[in-house]
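Shown below is the structure under consideration.
Every protein chain except one is present and positioned as in the full complex.
For chain A:
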Amino acid sequence: MASLLQPDRVIYLVRGEKRIRAPLSQLYFCRYCSELRSLECVSHEVDSHYCPSCLENMPSAEAKVKKNRCANCFDCPCCMHTLSTRATNIPAPLPDDPTKTTMKKAYYLACGFCRWTSRDVGMADKSVASGGWQEPENPHAQRISKLIEYYQQLAHREKQERDRKKLARRRQCMPLAFSEKYGLGTRLQRQRPGAPISALAGLSLKEGEDKKEITIEPAQALDEVEPLPEDCYTRPVSLPEVTTLRQRLLQPDFQPAGASQLHPRHKHLLMKRSLRCRKCEHNLSKPEFNPTSIKFKIQLVAVSYIPEVRIMSIPNLRHMKVSLSPASVFGTAPAALGVNVASELEDSSHHLCPFCSIVAFRKSNKIGFFIKVIPQKEEDADVTVTFRMRHDFRNLAAPIRASEEGGDAPPEPIWLSHHVELRLGPLAA
């Protein structure tokens, strides 16, 4: 049954800052600390930006200027699919002879999924295949940029005052985080000691720009508001003309209520990230720079180091009756590792299953064994078996200490133990 191979049937426990339970395919293994790591106990760093449809790499500085949007590709405002450019021939009068007409190419954007076209919003066909499409500008753009400048200046001034006070009092150095008011969150700054905070720099001002004072006038409340149209309550709603919430919120500048004002936006960039163990600062996963390549330069995933337990079949589970459930352990290359399985006493949320395991068969890199399951609770929906698996791990990456005789000593195997949970499903009637 393919459902036995579903990833959430076999869960491994990760003992990090939090105890996280995840299937082995979603975990990483730090071979320097010899521990499992999950996505929540590693630090994520941005490697590169790329557009998912044209697969064009974009340097971080350019991405920041373009607000993480691709220059060439557009998203359909209706269904968020990628828009494609289509051409039609329209008759157009020749410039020198207005009476004759010649066929000129006109381009428009169209979505292949929901059949939205740029003509739906009233955008005229362009004569250039790419680069002719403009996003409408935010009417409040000037006010927003002025406010941002004002607050940047304010933050810079406050930081200078605080730094001056620090020197005056001669206290111990306060952590760097406190001096940047509108900068990065403190947690992110703590995890990258010494690394320059480049593309994520929030609102920090450059030095020397505090010469001119910027004043802003406060926002003014208006007394008069536009009245609602008279047929607001009686006009029947025409659903094709109303935008959905998702379509509206994807354009936070305008949030149009009518479908005829949904303009296409440039496509959002995706990023490649690399993962780093928080304890030893080694890279766990580092992708290739090229957006078209799916390989990794460094790929320390758990499935290549930790033996994987798979459920082979699930018998009919009855309350307080013993059933034998076969399971198998798949080892990783190089083979020849020893595996111990022992029961683990857990808290009462799991079913206590005293069992003995019998090795049923051995085959190349696979060991099959039986687990005796006695469901304890009658009406529970999920029978869970937990056990602890120990295996020896030869760390081929660790530096080999030169022994005194001068020969190479083989790396000592260390025994790692993992807490595994199997979800066997509901009780049979």
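Quick note on the criterion: a residue touches a chain if its C-beta (ideal position, glycine included) is under 8 Å from a C-beta of that chain, and two chains touch if they have at least 3 such contacts; residues count from 1.
Rule of thumb we're sticking to: contacts and distances are computed from a predicted model.
S.K.: When one chain of this assembly is omitted, its UniProt record names it as which of these: "Trafficking protein particle complex subunit 2-like protein", "Dynactin subunit 6", "Tectonin beta-propeller repeat-containing protein 1" or "Cell cycle checkpoint control protein RAD9A"?
M.R.: "Dynactin subunit 6"
S.K.: Which of these touches the unseen chain: A:R19, A:R115 or A:R143?
M.R.: From the options A:R19, A:R115 or A:R143, the contact with the absent chain belongs to A:R115.
S.K.: Which of these touches the unseen chain: A:A22, A:C41 or A:C78?
M.R.: Result: among the candidates, A:C78 touches the missing chain.
S.K.: Identify the residues of chain A touching the omitted chain, counting contacts across the whole complex.
M.R.: Where chain A meets the chain not shown: residues 78-79, 113-117, 119-120, 240, 259.
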